[in-house]
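I have a structure here, written as structure tokens, and I will follow up with some questions on it.
Here the complex is missing a single protein chain, while all its other protein chains stay put.
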Amino acid sequence: MPMAERVAIVSVAQTKYHPNRADVNEEELAYEAIKQVLQETGLTLSDMDSAVTCSQDFWDGRTISSMNIQHVVGAHLGHEDNISEDGINAVYAAMGQILSGHQDIVLVEAHTKESQGDKSLIENAAFDAILMRQLGLDFTSAAALQARRYMYKYGITAEQCAKVAVRNRGNAKNNPFAQEPMDISVDDVLGSKMLVSPIRLLDAKPISDGACAMILAPEGKAKKLTKSPVWILGASNCYETHYLGDRDLADCDALVKAAQKAYSMAGITNPLRQIDVAEISTEYSYQEPLWLEGLGFCDQGEGGKLVDSRATNMGGKLPVNPSGGVLPGNPNGVAGMARVAEAVLQLRGEAGDRQVKGAKVALAHGYTGICGQHQAVMILGNM
Amino acid sequence: MSKESPNKKAEGPEYIRIKFDAPRPYNWSTGKYLGKVYAEAKENKKLVSNRCPQCKEIWLPPTPVCPKCKVDMGWDWVELPQTGTVYQYTYLVYPLWDPHFGEKWANPYPSATILLDNGVFYRHWIEETDKEKLRVGMRVQAVWKEDYDERGQGVQDILYFRTIEA
Partner (left out) sequence: MPNRVAIVGIGQTYHTGSRDDVSQPEMVAEAVRAALADAQLSIKDIEGVFSGNMETFEGIYLPDHGMAAEVGAFGKPGFKVNTGGTTGASVVTEGFYMVSSGLYDLALVIGFEKQDCGDTTAAISAAAVPTWAKGAATGAIGEFAKQALAYLETSGAKEEHAAMVRLKADRNACRNPYAHLKLGLKNIDEVLQSPYLVWPLRLMDFCPQSCGACALVLASEKRAKNIHKKPVWIADVEVVHQEPFRAGVFGDPTGKETYTQHVACERLYKRNGITNPRKDIDMAEIYEPSNWEELNLYEHLHFCDKNEGWKLIEKGITEIEGEFPVNPSGGVIATNPIGATPIIRVAEAALQIRGDAGEHQIAKDIKTAMATALGGPNWTVLFLLKRSL
């Protein structure tokens, strides 16, 4: 049976990421982003057939966190579902709704105010209560375990990771939404305070508040809503096992699988050659070479060399995170959706000073959970 | 963490339960809409909310988008009357505690949906704890915390609604 028309993203918006938006509650924060996509398309909330939201009860500090934003997504007597993974999965779910033919115009939204909760306590609650939680781990300390293992197995160096931090924070200077753009050197990173060995302060993202919104539509309607629809060519996600000892943390099989499915849907056989720009979710600098390997941009263990080669710098063969990505500050849950938003801007030629010229195919990536237990990949194109 | 039972002679498996009792602190913002409610309550002992520019309905609590019209609510504020009629009520007879703030609520206590005199519904505690005296239709009035320094909890600055006409 032939698939329905292609699905397009017709409008995207992000709020400027900020360490503490004490001036807004979740509803107002989400609305800042939603207002922009409504303005750009000329649509109203009543035009939405459905809304897919992304928020976490644990971060919002209340049960049924999507109750916070019902009014601003137009869910009165309407259709809304909440995906509790990273926001890129909400875009994926919306895509499924449209491809099924049951919904047409779908509003997608993600918001998190990291400033309002205790990150370590919240993240600790994700660890298995019987065996792992009492170790007092949070995502950062688990990431440190992964970083150590990855660096040990493949000889990735702290300098290579620091280069990632330097590049991401430097790219962020061209991104008007970025929270902490910085002009730093590798020595600055290596000299910054140690958080959890080997992750240093400048290797990690800061606490951040923000929201992201987008509108998706099927092909016929999309062409009427915008001159530059961006098509979702392929998407998938994948779960890894939970217990940290069950997998080799130096590998990311879930990402490999998610990427393979997304590439296959999009007809990508040589990612390095066929993808023009990649926005990948990197909360800690070591993740970039690791995820680059999982995405097939280089062989396993060669992530560090790829970083050294400067192929992932602006002007390189595959610019990674022209926006600066997650490292300069992106809240949990919003991060992956923001990567999709940035990829869309690239493909529309609207990325301003961070534009990768002539970008036709982009990759967006998001992950959720401990050491990237859940990975999601989306391939987008503008033709 | 619970210990294994000292009674090793027990039949069948010993089930171990692991208990976690850590409170998670949160720092919620009111945002600017609820912030105005808080400010009016603290400064002026007034209850306010906003009105939709399209359908003219007053929504309580205030909101940035009218739920029905789905349009931007703007900044049209209305002072609400502090008297009303009990529309529905319920009477809690077992102790509940507030999961957000960890306080045990009074027990027993009645909570009511009050139809304020301008037609807006509002829900709050009632002062009258004698179940026999509670009645749909009774007239009530807001009683505020008089001490300025004690206010600043938004609508919790209203202690309860007192019966003015049974």
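Letters are used for the chains, namely A and B, taken in the order the chains are written, and counting of residues starts over at 1 for each.
In this text, contacts are C-beta pairs under 8 Å (C-beta built on N, C-alpha and C of every residue); 3 or more make two chains touch, one makes a residue touch a chain.
This one's a predicted model, so the numbers in the text were calculated from it and none came from an experiment.
Listed residues A:H102, A:K224 or A:K357: the one in touch with the omitted chain is A:H102. Considering A:A33, A:I122, A:L137 or A:M151, the position touching the chain not shown turns out to be A:I122 (whole complex).
Think of the hidden chain as still there; on chain A it touches residues 1, 3-4, 25, 50, 56-58, 61-68, 70-71, 75-85, 89, 92-93, 95-103, 122-123, 125-130, 236-243, 246, 253-254, 257-258, 261, 368-370, 373-374. Touch with the hidden chain on the side of chain B covers residues 13, 15, 17, 20, 26, 28-30, 34, 38, 59-61, 67-68, 87-94, 96-101, 105, 111, 113, 115, 120-125, 131, 136, 154-156.
To be clear about the criterion, only the chains that are shown with their structure count from here on.
Centre to centre, using the average C-alpha position, chain A and chain B are separated by 37 Å. Interface residues of chain A facing chain B in the complex, by the touch rule stated above, are 21-25, 27-29, 31, 35, 44-46, 58, 61-62, 70-72, 74, 76, 113, 115-118, 121-122, 125, 129-130, 133-134. The part of chain B that touches chain A in the complex is made up of residues 1, 18, 20, 22, 24-34, 63-68, 70-72, 100.
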